[in-house]
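The complex is shown incomplete by one protein chain, all other protein chains being positioned as in the whole.
By letter and in written order, the chains are A and B; residue numbering begins at 1 in each of them.
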Amino acid sequence: MSEQIIHQTAAQMSADLASGSVTAVELANAHFDRIAAVDGDVHAFLHIDREGALAQASAVDASRKAGEKVHPLAGVPLALKDVLTQKGVPTTCGSKMLEGWRPPYDSTVVTNLKKAGVVILGKTNMDEFAMGSSTENSAYGPTHNPWDLSRIPGGSGGGSSAALAAFEAPLAIGTDTGGSIRQPAAVTGTVGVKPTYGAVSRYGLVAFSSSLDQAGPCARTVLDTAMLHEVIAGYDPKDSTSINAPVGKMVEAAKKLDIKGMKIGVVKELSGDGYQAGVLTRFNEALEALVAAGAEIVEVSTPSFEYALAAYYLIAPSETSSNLARFDSMRYGIRIGDDGSRSAEEVMNMTREVGFGKEVKRRIILGTYALSSGYYDAYYGSAQKVRTLIKRDYEAAFAKVDVLVSPTCPTTAFKIGEKSDDPLAMYLNDVATIPINLAGIGGMSLPCGLAPEDGLPVGFQIMSPALKDELMYQVGGTLEAALQSKWGKPLYASAPELAVK
Amino acid sequence: MALNYDQAIDLYEPTLGLEVHVELNTNSKMFCGCATEFGAEPNTQTCPVCLGLPGSLPVVNAKAIESSIRIGLALNCSITPFSRFARKNYFYPDMPKNFQTSQYDEPICVNGFLDVTIDTEEGPKVFRVEIERVHMEEDTGKSLHVGGATGRIHGAEHSLLDYNRAGIPLVEIVTRMIPGTEKYAPEVARAYVAELRDILRSLGVSDVKMEQGSLRCDANVSISPRGTGVLGTRSETKNVNSLRSVERAVRGEIIRQANRLQAGERIIQETRHFQEESGETRSGRSKEQAEDYRYFPEPDLLPIVADPVWVEELKAALPEKPSIRRKKLQEAWAVPDKEMASMVNAELLDTVEETVTLGAEPTKARSWWLGEISRLANEKAVAPTSLIQPSEVAEIIALIASGELTDKLARQVVEGVINGEGTPRDVIEKRGLKVVSDDSALMVAIEAAIAAQPETAERVRSGNVPAAGALIGAVMKATGGQADAAKVKDLLLKHLGQG
Partner (left out) sequence: MAAISREEVAHLARLARIEMTDAELDHLASEMDLILESVSRVQGVAGADIPPTSHAIAMQNVMRPDVVVPSLTPEEALSGAPAREEDRFKVPQILGEE
């Protein structure tokens, strides 16, 4: 039973729980067994909260037994990216700086998950402080792509996506600042959504780049992702940037399976040179499927996108240089060098040298430079202006089409170690995902096939206008159904079997 | 030979700038709902936001916005149509985020002014202090330095941090450089802070207690050799926590800088700390290489766009300006300038006004509060209003007016009330201090006095009225000072055929 159940979708598990054919505790244990069997190789998890998860599962089972009304996702297991605070549970953000830190408060995302009765199995691995595209920047060792353990699972949220692809959890939460949900989803053959900026509360989301960060739902199917989206999204008065409007009907949109008459824009600038041939092949096949489903494809040009990467790699490091200043060993986190002979300043300097990894330090220095007096206008200031141009390009595009599409990233999963010494090459992974964050609009990645040359998953990206996230689910759900019908089964069912310990 | 103040002023022209920080009296902090009570146990008023815990986010306190706007309006400022918060980035252990959420190039209020009047040799002179900006920011935590000799930072072994104060709303009021104060720079500085304090108090936005730190003043001073027109380098003096210190600090800095320049040394742009005991300033942190704060717009907060209609409503509802109120009181009471100033300086104007409102005659109210009660208060080193209430003083003054008490007896009543013996009536009762004005009772004493001094009585009978003084004195003594002296004189003279 164990084997089968973990391969199900969250929607199927929800139905089984509702019918009583499985209990939440059984479901949790089945996943803990799976984690024990494969996570030694995958390394998706940094921390397993067996006690907390089983307590939550028991509570849900008791509620159901008592005939109380529970949320559809109550009792369904979930993996939580280690960048969101969970009270009393270690939260490291993939960094040595926060080794052992147990937050005294829950993030709003966690509060919402707990309210729905979702069972949080544990915290997943990530690039340190969400900076990276491969999870190789984790201070706790990389995560391995379940499709090929010698390859990266994407980043920064590689742990969450790998957990899904390895069937260690049916649901996961990621965060996305420049593609950190979508790119891992693409290279692991799973689904990931970055909602409109402000749709999901950032309270308790350890900040990387405040004006770009957004937590989002991840799963193996579009419908599962939609269900999770509705749980975590919503207005939060504790987050000033939170959108004060009702959450849209994502599940309804995901189930619509109808895109007749919709106009779909292909972004000219997010294709061509630099994109792996197999990625483009599968992307174009997906376009054909959309046409067959009754949509109209339109080519759209967004000229400012050429500068998006540059703008992002000025804005994000600038904000992060400020956001990470609080890690000074005075109030929490590790403290290095305090032997009684050193000053606070010296201890701060030593701790930050040891506590932060290379990529984090690189971005802090870059950000400090971009904000410094004399350079602000040339760098940060200019980047914020480019952001305006990108926003305007999107507005102009969305005046012509309902959604935009592109490949999620230029390549399939590369080998661990292949790009880790070349920051600029690493940054190029985000070229198609970054513009979405700069404009604050919604973005989804879902699988559109395996690249012929390497048999690795390819991701298809859908972009929706701000506050219209349901359009992603409508198009994504339809595309997924069309492709699965073509393949005869969901893509994740083709994942190679992992060796079981 | 070291220059004294007058010599310094002769040679150098001073320029003054003042930065005042006001702690608002909101119930909760600037960006979170923690309480703002003064004196709470350490770290009992903190939360993820004001501790800067990873993942925390700020949310602006609406009352703080309102108070800031009202402050700006009271200072004749324009309210900026689009105001933003910015991060001021620097590291210090009392700052949980290692940046202060403040305002940079879009402060909430700009371009105001405050007129202050000071006493000069040529009579009262008005100085217009231009206000460059009023902006909002947050306070830091408090550090206790342990292990050093004096509890000060130098030589301390370690420090202990309490973040209760971190995040309390602060409003910073910055003046433009104030030229032309000449030798009155110290007085102008003091008068400005005093007037500002009165305005803030009248607005009810802060309890403005300099001793408690809810009003803090930094004085920027520079001097320029006369005739050169070259502005000098300025120093910033902090730790100025009383009006008197403001004046002394400015005076001290002018003297210090003048002597340095005379000795051929240059003035270093730096932060200095005012030393209460000596009246001098001591060097703190050098600002030669001004810290690069790397300001950028706060991404976690949204702009403030104050509704013009609402701003007009706030403006219309502003309380009367303290200077206007003072003028009205002065006219109503017909009090000369010097006496008015002494009331204001002693911070007893409100108290006197309250006493007058309760029926006391203004001159009497003033002379009691500034005289006897202040004397006693100084002896005990406490505030006059902590000893006795305006209502009690008004009652005593009324009793004098009705003749039930003499001034001398009243002093005893005041003493009794202060000692905690009860209300004025209680004290009169317990001590038996009523004025004796009953004719028959007085006649008894008068006849006794006459009987004891027959020769003096004879002199009065023969027309020597002044001689009655000795007899009146005797009667007063015999009645323990409680006789109504005027009445005694009256009865006595009549009795001796001179009335």
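What we mean here is this: contacts are C-beta pairs under 8 Å (C-beta built on N, C-alpha and C of every residue); 3 or more make two chains touch, one makes a residue touch a chain.
What you see is a predicted model; the values in this text were computed from it and never measured.
Student: One chain isn't shown here. Among A:Ala15, A:Leu280 or A:Ala344, which residue touches it?
Tutor: A:Ala344
Student: Which residue from A:Phe32, A:Tyr307 or A:Tyr473 sits in contact with the chain not drawn here?
Tutor: The missing chain is touched by A:Tyr307.
Student: Among A:Gly333, A:Gly443, A:Pro457 or A:Gly477, which one is in touch with the chain left out?
Tutor: Answer from the full complex: A:Gly333 touches the omitted chain.
Student: Out of A:Thr124, A:Gln384 or A:Ser445, point to the residue that touches the absent chain in the complete complex.
Tutor: Once the missing chain is taken into account, the touching residue is A:Gln384.
Student: Against the chain that's been left off, what residues of subunit B make contact? List them.
Tutor: For subunit B, the residues touching the absent chain are 26-28, 33-35, 41-48, 51, 53, 59-65, 91-94, 140, 143-147, 153, 156-163, 271, 284-285, 292, 294, 297, 299, 301-305.
Student: Kindly note down the residues of subunit A that lie in touch with the hidden chain.
Tutor: 101-105, 196-198, 211, 237, 240-241, 243, 304, 306-307, 309-311, 313-314, 321, 325, 328-335, 338, 340, 342-350, 352-353, 356, 361-362, 364-366, 368-369, 372, 378-379, 381-389, 391, 423-424, 438-441, 466-467
The working rule: only the chains that are shown with their structure count from here on.
Student: Which bits of subunit A are touching subunit B when the two form their complex?
Tutor: Answer in residue numbers: 84-85, 91, 93, 98, 101, 103-105, 107, 202-207, 210-211, 237-241, 318-319, 321-322, 325-328, 330-332, 340, 344-345, 348, 368, 371-373, 376, 380.
Student: Give the list of subunit B residues in touch with subunit A in this complex.
Tutor: Within the complex, subunit B touches subunit A at residues 48, 51-60, 87, 89, 91, 93, 96-99, 157, 159, 161, 292, 294-296, 299-302.
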